[in-house]
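Of the protein chains in this complex, all but one are displayed in their positions.
Chains: A, B, C and D, in written order; residue numbering restarts at 1 for each.
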Amino acid sequence: MPEDATKYLSHLELGEPDQTFLDSNELIINMGPQHPATHGVLRVILKLDGEKVLGTECVIGYLHRGVEKIAEHRTYAMFNPYVDRMDYVAAVSNGLGYCEAVEKLQNIEAPPRANYVRMILTELNRVASHQLWLGTHALDIGAMTPLFYTFRDREEILKIFEKYCGARLTTHAFRIGGCLYETYEGFEQEVLKFVKFVRPKIDEYEDLLTTNRIWVERTRGVGVISTKDCIALGVTGPVLRASGVKWDLRKAQPYAAYAEMDFEVPTGQNGDTYDRYLVRLAEMRQSLRIIEQAVEKLPDGPILAKVPKVLKPPVGEIYHSIEAPKGELGYFIVSDGSTQPYRVRVRPPSFVNLQALDIMVRGQLVADVIAVIGTLDIVLGEVDR
Amino acid sequence: MPDFLTAYLQSNVTPGEAGSAFWALIYVLIVFAGISVAVMAMNWLERKALAHFQIRLGPMRVGPHGLLQPIADAIKLLTKEDIVPSAADKFVFWLAPLIILCASFTTYIVVPFGRAHAITDLNIGILFMLGVSSLSVLGVVMAGWASNSHYPLLGALRSSAQMVSYEIAMGLAVVSAVLMTSLNPSGTGTLSMIGIVQAQEAQQTWFVFKFFPLGFIALGVFAIAMVAETNRAPFDLPEAESELTAGFHTEYSGLRWSLFMLGEYAAMIAVSSIAVTLWLGGWLRPFPHWLAGQSWDLVFSLFPGLLFLGLAAIAFVGVGRMPKHPYFKIQTAGLAGFGAVLGLIGVVLFIPPVRDRVQDIFWFIAKVAVFMYLYIWYRATFPRYRFDQLMKVGWKVLLPVALGVLLLTAVAGILF
Amino acid sequence: MQPVATTFFFYLLAGLAVLGGVLVITRRNAVHSALALILTLLSLAGLYLMLYAPFVAGVQIILYAGGIMVLFLFVIMLVSIEKSQKEEQFNKLWLVGLLAAIALGGLFIGVYVKGKALFPEAKVVLEEGNNTQGIADYLYGHYLFTFEIASLLLLVAIIGAVVMAKKRI
Amino acid sequence: MEALGQISTLHYLVLAAALFVLGVIGVLTRRNVVIILMSIELILNAVNLNLLAFSRLYGLHGQVFSIFVITDAAAEAAVGLGIIIAFFRNKETVNVDEVDLMKW
Partner (left out) sequence: MQEETKPPVPPSPGGTSPPANPPVVSPETASSQAPSVPPHRAAAPPKPAGPVPEPWISPLVAKLQGHYGSGIREAVSYLKQNYLVVDPSLLPQLLQVLRDEEEFDYCVDITAVHYPERENPLEMVWILYSFARNQRVRVKTAVKDGASVPSVTSLWPTANWLEREVFDMFGVRFDGHPDLKRILLPDGWKGHPLRKDYSILQQDNEWVQINLGIESGQ
């Protein structure tokens, strides 16, 4: 590996920029942080040969809020809402990972009903996250219409969230030890109704894009990343699965009640943008399957375990990770036995996946950079924390 | 004066041919005003249609169903601060939108809205149209260069490369249609726009159906190339907002920007007019030979009036469905007034002399409107091509296809 | 169609053409020069129309104004003009060049005026309506060989331009 | 306007001569290669104007020839601009006075 390790190095030797565009071997173009296609405040420095990308360097940190530092000054419960602000389009997943990590550390077990409710909400959120991804990704590639379709359907999910916990985006739906709120009247029916509603809608997105020649041309063979590169770069989530690795933490190391669910892990073969698109669409369908099963099996019982008023986990450390919509979202929590975590480290999937941008766009064209940033499905709130 | 009018009404040639400078001037004014209004209407329609494609409502606030939105936009754009970047080349920056505007409006000199409804009939009409519309490339390049900024410059380079490459396929497709005009006993074709339509009349078929599928393929090539030529989706890379912000007019704002928009939409209508003239029989009504005869003529000549009455009916249905709250009183009255005006126009269009005079224009505009709708439809459906793919489509697909069609048309013309 | 106000339009277009020509050779900024050249070309196209040559006028607009000049503008944008603007614009022999050129112009005009008698009295009737067909007849009949040579020339030019503009020669 | 009289062939020829001379001045005195090329275009256009003016007297041959001239101008512009790009790439200038090497 060391001999080809250099191919992963993304720092650019920035030469004197050529003003004339003529011998454009070293044309340096700055994209972002204020750019409509960088999904927030990502800044990418592109080194171009004409329109061909020779290398990129990401400049991140514009949204850095020091979440990990804040965690050291909040109690375990007080820190819970902060994690919602990292990946704000999949806030429920963030909360799930954090709550489960602290529960493990504290040696509490969430009651089964809580696990099922958690699962339902998390999968709903996965669908919402993928829908938002699809809309913005298609918009980046120039298809305007899917954005409105996906946002229409995502709205229904947000309505369920709002009804459940009062918030739409940064939900803070879960508490350490379970969920704070019992489900509202008609929750199950509403969720099932949503599943029935959204299934044909996913076909609708497919109608617009999957066989659309321009979409296929824009995405097939673009931003290819091999399985080997994926693993070397620690890329997880749909990106890894589209490269052919059938690895999903929900299957590999089941948490919540995923072990009792029957679902498949969709994979792709080529590791290109088109496969990632198909994988995410298939994941949305699988999520709907999980939701249906979970609603069906939703057990009765308490929804919140007996949790001490003051959480003081024993001295020790834990690494717990879940399959967030973007990939492996891990929490490494060190407890010193006090009420506040000694150290909370978040292993953000977007941050790690973003590293793969360079290798995915080398040799491709500028327009592909935008497609690849879109297909990586990054959320800058999580990249910068 | 009445003599003047009646003389005009009885003439059956364009004012340019008649050598009547006065009527030519009137026509110029009418056409330019009409195009400006059409651009505004197109703007409104595009926003509404696109919105409905995308399950939105579109403009709803200014006037009933946003009918006055283009006017509000125009006022906004006119009163906006006119920003010129300090490092820009002021003169060129000022000139570029004017060139694009002039290039797209000048083409209308030869567009035949009817046998007598064109400003003039140049015998190099189609050549003139292609030539003048290709001048807008200059405006694009100048705008990009004068802004003295990277994104506009890259956008301008892309855009001009695109326009120049698609012009070739477009020209070849046009030539194959022009070739069809020579299929008459005398063996000479014509480049005149009116002559082309008359050739279709004489050959009793629209060129789109001539030597099927050759004419159809040629129209297809032209229809694709014209979308690229006008920088519209899915070929709108110069304006790919996710890549180059707004392309060559990134630095423009206010009035100048609106001139670009005006020019773009006018060019869209102009190239659609070329397509309609060359392949879809221009001002000829549908089925001129299949459904021939006095009575069918009468039926088809009723269409314009019926259309306007239909629109008026829709407006009145809208009035009926308006909320009854006093807040909407003005809106309701406005919509009713609009409906009344539409109905009045419809009634006027039933008067026989007007009816006969106007139906050419009506059919022409109806056909152009189909292409306009296609533009909107493309925009709602397609993602954007990448630059190399766009060049590939232009050079490796459209150009060989156009050449092949041209060859086959020539062969077919000799054989049949 | 009889041209109207020929005199007025001739002087207008001729003035614009000469103005454009003067600007071409005096502007410091090459883009402005190119724009001035476009002005000249368009006014010449107008003059061609007045000379009953509508087809040539159309070709002038499409090829010259829409094609060649776009190529020029492209190249001017590619080569950095900031540097060349600061340099001295005229070479050291500008006075000699100017004198030589003016002498040449005087010669021309002298020849034209003297040789006016050689111009035929009667003008050929050029029918505007048949202009394109007439040109086509000559082009594909009388001048067919020349036409083929021209296409060969264009092919050579394409190859030459590609070879020249390639990165490594 | 009347004083200037009817426009005759001579008028066109004088105009063509003027444009020709302007072009020659440009070629002889400017240092920027691009502008020299443009001056050549100016000369070619003067020739075209001459051809068309005479074609009014002698028939369509002049017009046909002017088309050939335009073809030639296109070829010349393509090759010339190609040379300019190659030149600029190597010398970083468009100044014709600096083309003083037989080889680079």
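Just so we're on the same page, a contact is a pair of C-beta atoms (placed from the backbone, for glycine too) under 8 Å apart; a residue touches a chain by one contact, two chains touch by 3 or more.
Treat the numbers as computed from the prediction; the structure is a model and nothing was measured.
Of the chains displayed, those contacted by the omitted chain across the entire assembly are A. Residue A:75 is the one among A:75, A:210 or A:270 that touches the chain missing from this view.
Of the residues in chain A, those that touch the hidden partner chain are 1-2, 5-6, 8-11, 60-61, 64, 66, 68-70, 72-73, 75, 104-105, 107, 231-235, 245, 247, 252-253, 310-319, 321, 328, 330, 332, 334-340, 342-343, 345, 347, 351-352, 354-355, 384-385.
Criterion: only the chains that are shown with their structure count from here on.
By number of C-beta pairs in contact, C-D leads when A-B and C-D are compared. Here the CA centre of chain A is 62 Å from the CA centre of chain C. One finds 6 Å separating the Cα centroids of chain C and chain D. Residue positions 20-23 of chain A are each in touch with at least two other chains. Across the assembly, chain C contributes 55, 59, 67, 74, 77-79, 131, 167 as residues in contact with two or more other chains.
Chain B meets chain A in the complex at residues 50, 53-56, 150, 153, 157, 233-234, 236-237, 240-243, 245, 379-389. Residues 1-2, 4, 29, 31-32, 35, 38, 54-55, 57-59, 61-62, 65-67, 69-70, 73-74, 77, 128-129, 131-133 of chain C are the ones touching chain B in the complex.
Of all the residues in chain D, the ones that touch chain C in their complex are 1-2, 4-7, 9-15, 17-26, 28-32, 34-35, 37-39, 41-42, 45, 48-49, 52-53, 55-61, 63-64, 66-68, 70-79, 81-86, 88-89, 92-97.
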